[in-house]
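The complex appears here without one of its protein chains, the remainder shown in place.
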């Protein structure tokens, strides 16, 4: 771990200002992903701005009948909130399907959106990785790619976004609110928040340097039945091979997003519209143009089967 | 004490202290966090921190090491590379060198250690060491290399001219003639031990004497190998390893943490502590090698096996050894015509070596699926098929009998308890909601190994009994069963015995490995206690032949005296060892069991879940049923891991194990494991040792993976012969749901 200086911020705009002004500065909240990566020097910040004291720790009702979740609300706090459990079951389910109890106590809402990929070549600094070190190549292409993307990757990178909670946020059409050093706020629909890798896999999201997430806003509840079906090799404490977040209405329509398959939570509105016609129709459309490797081609039928399971549960 | 004839009645048979389900004597220390592991030794002054730099290539030559930037980094005290380590030897048990240079033999092989004032400084400076390599082409593809790999092993021994294929009768002819045949290939992947405590050592020099607090299973072996590696006299080396946070074979040998701590401490002229970082352990240390196996079974229509052949291929670095996956097939089932053979490919992956039940663990994973497949071909119940082919003699040398063999009873008892009769022999028939449910069975088998083991016993003036032996407790319960053994022998409660372990200053024991630790180490303690009893009797003026030690009293006929009186005039000390004659050649000493598993497979997603597990074991006298049960459930858990999720992924281009941390190499978690049941048959093996005990720690792992595989087949109808059985391998065989 490279040496770094550390300070605690007391004001969101001030925190953003510091990080924007100082090359190599980063925010730290829960630290559960950043410190992991700093220890192996995948991340090498020279300055950390600890945002834990900021007043971003509450979940408030919005005028629009939704919820405004502070960026520092822990995964545990979010999952346990009565309103979230009642009205946004998919979010509670996705959140408690991720990581472990200990990690969820520390991990923040904003940090969850900013999780970096778990691609093993990204994690091994001896290996080529365009995401970690632009221009070095991709070790995963032609390598071990069982966990990696089947769609949305590029010839530079086939990493997946590893999180669970954001897959549910995608289904809920959440909005990410940020602030920058000038105190300007912006709202980013979750659909636009994570990038596809293209030629710049080093950039995970559309956030600008120093831009700080302050809240995640949930629109008014959707009703319907909420599901988060996470398929993994062991029963808990593992990243998804494939996950399905879904809200299904009594008439068989609904929303669905997939995790573990792409650089971002994967939701295709045209595919989702086919829900009444069954899972196979949805996934055929959602994964149109998929380019799986021989290691991870199984994710395509698996995604279909996981969605069949969700639809069956919705009908039960 | 030499053990040469079957044991008659001895004081252990009373089983007043030994053989009881005693809580671990080290439990309060372990549960309160006060048991000191290697990296945690206190009382050392001025300890510096070492951090190892590993090779970034799998095979090649170091052309240049530039340590200037690292040396200039804050807090750095010393840096040691092969260029300034002096001439190093190699341990007898090491295949690859522990410090590379100039040749690099495998990925993450240590190339330097950076010593600094703090851990943070050492870690940061280590990344500033710049190493240039001339990379050369390596061999990383086992399947490819096995095509031309030579045969190895066989019963002829290393210098024998006998062909390295073991044969009995005429396998090929019998197989060709058999009315029912199976010929199938199986694959097991590379596994990593993933013990929870990383390899760790603290080294301290006093002049030319080295003390190493280290996490190690085999003190005497490792003391020897440290002396060999550092080119120093044996008597100048001391190893201390009182608590070992798991080993599973990964800590049988000296590893880089110990050598680099010693070299770093010498250079820094201060004690140095080194722990291997978790992402470094997999490729830096040893692993269980992958196997490609072929099994052929031929049988008559009544289920009698007439031909059995097992071939296995594995790989290792030059001068390494094979994974002996055919071992159990020589002994487990009858059959007049037999063949076993192994091939060993040279691979430039990290060093292959022992992991819990080497040989049998992967061998049984294959053989016991084959038995299930064959039973189905025969239309027989798989329990019945195994019973039909039981043998009470060594099938290769029929004049040798098993000292004890209750495999049939294990299978029958297990079948009854598990409700085996409710199993539907036709796969994919039983459903519980969205779950396809199936049951599987496998035999368990692991040989018992007798090996010399010594101990010292002291009877203090305050009546305290103290045992000293270099035996280790790696979670096996050594502290407890040794206390129980001494307690039984001297007529005191286990709590009254102080057990001191893991110090090379103590008499050399069997150590912990190959499930030989418990039986041999306690037999060594038994031998020392027999000697002490003689001294006690003599001090008290008793005829030693008929003396009874019980409840703190020593009694002979109608005379009785307090044990403490014997030491009133001064401490009594006795030291002895157990060694073995030819009984183990005359008799086959093995342990047996049966595993029963119920698996559910989600009909939609293919996710598998273990629903029930039962093991019935016959392994000689069980010294502490509580600790022994834990050994078995732990082995069953590891067996579930190897059946369903564990696999080191090989990158055949760069030549390394890709998933080298605990997030990407998945081992079972709480949620994967249901309540587990273990039954021990009542046994005492008088041909094994005076304790009449054998081992269970590896038996519990042998076969369980296949029982899971067979249950999964029974649930789904999908036969997967390529471990681990992850859902991607059978998803397309599940019922159509779309």
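Order as written gives the chain letters A and B; numbering starts at 1 within each chain.
Basically, a contact is a pair of C-beta atoms (placed from the backbone, for glycine too) under 8 Å apart; a residue touches a chain by one contact, two chains touch by 3 or more.
We adopt the following convention: contacts and distances are computed from a predicted model.
Set against the options "Spore maturation protein B", "ABC transporter permease subunit", "Aldehyde oxidoreductase iron-sulfur-binding subunit PaoA" or "Thiolase C-terminal domain-containing protein", the UniProt name belonging to the omitted chain is "Aldehyde oxidoreductase iron-sulfur-binding subunit PaoA".
Among B:165, B:184 or B:669, the one in contact with the hidden chain is B:669. When the whole complex is considered, the residue among B:132, B:209, B:495 or B:546 that touches the unshown chain is B:132. Checked against the hidden chain, the listed residues B:189, B:264, B:279 or B:584 yield one contact partner: B:279.
When the whole complex is considered, the residue among B:324, B:631, B:689 or B:714 that touches the unshown chain is B:631. Against the chain not shown here, chain A presents residues 1-6, 8, 28, 30-32, 35-36, 39, 41, 48, 50, 52, 76, 79-80, 85-86, 89, 92-93, 96-97, 99-103, 105-106, 125-129, 132-133, 135-143, 155, 230, 235-237. Chain B meets the missing chain through residues 23-24, 26-37, 39-40, 42, 53, 55-57, 63, 66, 68-69, 72-74, 111, 118-121, 124-125, 127-135, 137, 193-198, 243-248, 275, 277-279, 474-477, 626-627, 629-631, 633-638, 652-654, 661-663, 667-676.
The rule is short, and it goes like this: only the chains that are shown with their structure count from here on.
The mean-CA centres of chain A and chain B are about 41 angstrom from one another, to the nearest whole unit. Across the complex, chain A is touched by residues 56-57, 74, 120, 123-124, 127, 279, 434, 602, 604-607, 609, 644-645, 649-651, 653-654, 658-661, 663-664, 666-672, 724, 726-728, 731-732, 734, 737-738 of chain B.
On the chain A side of its complex with chain B, the touching residues are 1-3, 39-41, 118, 120-121, 123-124, 126-127, 139, 142-144, 146-147, 229, 231-239, 241, 278-280, 298, 301-302, 304-306, 308-309, 312.
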